[in-house]
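Quick notes on the structure that follows.
Some chains omitted; the rest stay in position.
Chain lettering (A and B) follows the sequence in which the chains are written, and residue indices restart at 1 in each chain.
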Amino acid sequence: MSNIFIHPTALVETEQIGPGTRVWAMAHIMKDATIGANCNIGDHCFVEAGALIGNDVTVKNSNMIWEGVTIADGAFIGPHVFFTNDRFPRSPRYARVNRRYSDREWLVPTYIGEGASLGAGAVLLAGISVGAFAMVGAGAVVTRDVPDHALVIGNPAHLHGWVCYCGLPLHFEASRATCATCNLMFQQTNNSIHRSGTTTIS
Amino acid sequence: MSNIFIHPTALVETEQIGPGTRVWAMAHIMKDATIGANCNIGDHCFVEAGALIGNDVTVKNSNMIWEGVTIADGAFIGPHVFFTNDRFPRSPRYARVNRRYSDREWLVPTYIGEGASLGAGAVLLAGISVGAFAMVGAGAVVTRDVPDHALVIGNPAHLHGWVCYCGLPLHFEASRATCATCNLMFQQTNNSIHRSGTTTIS
């Protein structure tokens, strides 16, 4: 593994890390975890065997990325987001409650789309998909899928607005909005938005 | 201590750990903490002196188990649950605010019942009891005691349903329910449920 920075106090047991990625203090990356190029994995993180992280992903401190979690390119995982992979967890080592662990059907995947952001301490139930360029507010508890570019907040999380690629909120009038920072134009239709054909920059 | 696995990067200062228990990377178990047999204590956990953990307990990563917390056999403590032991905490080292720390009355116990589950990032106020085989949803903020077999969610947490020993939700009709997985029968009476006399398996 060339051009990878691993802090001396980190434990990295996987061979599957892309160039330019940095793993910080006291993080632990298990064998058979996969991390792409140019990522940043913060202090005290844990990445489990089977987790998949794309390229250019920022994983802030203390995150636990379990088997079953896939994170697409360019996502931002805020400080200590709560991923889960079991809808109705029990202690697998206790005979009175471990009936569901006789096979692997308890394992439910989670998908975080390209360029999406998950705010600090957000909680994602197992099985959630977060759309591309969406934003989950800090402390939100996400119980349903999040559309592309949507901003969701609260417990349970609900749709609060829409954000541009850059993360800033879009203000729609007559179903149209232009990002004040990026100058990109968007069109709203029902429960989704998409870029309009005409934009002033590419 | 025989047959105990302690990861080389973990700090284990107590002598009171039962056989078959595993303590993972960068966890810290203080002197005078008590942990039973066949438990799993995940990466980056902290178990304080005075904490009591039973047998067959699964403690996922990054949990902090304080003095005053008791966890019964077979419980599942999800990723980074928030236990507390003081209802109105202040900095004990600051003279303007530390009046309550002249004695130990600030310390309020928490009890997690047999086989119960606490979801990822759940918050428990000091003094809470969670009933046997109950389930606290991910991200719930628990401000009142939780009955046996109850499923609670939200902030503040409220009763959302009932779960079987195996963790799956029970669907009651005319105060009766049968778990589709375990085939156990339950009877509902007011704010509690209990197993019916007749069951198809023991």
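One rule holds in what follows: a residue touches a chain if its C-beta (ideal position, glycine included) is under 8 Å from a C-beta of that chain, and two chains touch if they have at least 3 such contacts.
Owing to the predicted nature of the structure, the values given are computational and were not obtained by experimental measurement.
A.B. asks: Could you tell me how many identical protein chains the full complex contains, when just 2 are shown?
C.D. replies: Shown in place are 2; the entire complex has 3 copies.
As a working rule, only the chains that are shown with their structure count from here on.
A.B. asks: Go ahead and note the Å separation of the Cα centroids belonging to chain A and chain B.
C.D. replies: Measuring from centre to centre gives 27 Å for this pair.
A.B. asks: Name, in rising order, each residue of chain B that touches chain A in their complex.
C.D. replies: That would be residues 9, 25-26, 38-40, 42-44, 56-58, 60-62, 73-76, 78-80, 114-115, 117, 119-121, 133, 135, 138-139, 154-155, 163, 165-169, 181-182 of chain B.
A.B. asks: In the complex formed with chain B, which residues of chain A make contact?
C.D. replies: Those in contact with chain B are residues 11, 26, 28, 44, 46, 62, 64, 80, 82-84, 88-100, 121, 123, 125, 141, 155-156.
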